[in-house]
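Note that one protein chain of the assembly has been removed; the remaining protein chains are unaltered in position.
Presenting chain A:
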């Protein structure tokens, strides 16, 4: 294997990690509050505002319905405004983030909905404000679920990041298409797939380990 190829693989791995890490971070910053709001704003809930809830729900579903490759090209004008360019690895973070936000929002919503409603009642009986209930009860109690949700999001974004070659975003997927497929270098394709498998395994293992650490419900995890 040539030193050149090794360099290309390392470069591509770095680009993939960069895109996925930044878009996960931005996606979580956007998705967490939206997910919390979706979980708490139906009629009669803590932040009851059914109309906003419905509108937001439709927007989230609509974004999630668009196939990622179409989302990437459809929002090119928007990407140019945000990133200053519509081409390149940094520009690719824009569609990745836009796909991540509603995905993470739904995962957060599901985790929060699984928190026992008795805990909300207990917090209300203590005189907690809705924001206190969210901060001190809902998010800490949903944390194991949210952690696993974020793990799932990272794995999905690793997959999505392979498609951003379409707008000049580089990374492992792009390398696989351009060299492995178009230049017919099966060893490059094989290595790209192998690195992706290792990355997914790593992310999944780390995610599950953190989730176990924060989950105090299971008797097998009797922390100090």
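The rule we apply is simple: a contact is a pair of C-beta atoms (placed from the backbone, for glycine too) under 8 Å apart; a residue touches a chain by one contact, two chains touch by 3 or more; residues count from 1.
Just so it is clear, contacts and distances are computed from a predicted model.
Student: Choose one: "Transketolase", "ABC-2 family transporter", "Cell division ATP-binding protein FtsE" or "NADH-quinone oxidoreductase subunit J". The correct choice is the protein name in UniProt for the chain not shown.
Tutor: "Cell division ATP-binding protein FtsE"
Student: From the listed residues A:33, A:140 or A:159, report the one that touches the chain absent from this view.
Tutor: Reading the full complex, the residue touching the unseen chain is A:140.
Student: Considering the complete complex, identify which of A:123, A:150, A:172 or A:192 is in touch with the unshown chain.
Tutor: Only one of A:123, A:150, A:172 or A:192 touches the chain omitted from view, namely A:123.
Student: At which residues does chain A meet the chain that is not included here?
Tutor: Residues of chain A in touch with the missing chain: 116, 118-119, 121-129, 132, 136-137, 140-141, 143, 214, 216-219, 221-224.
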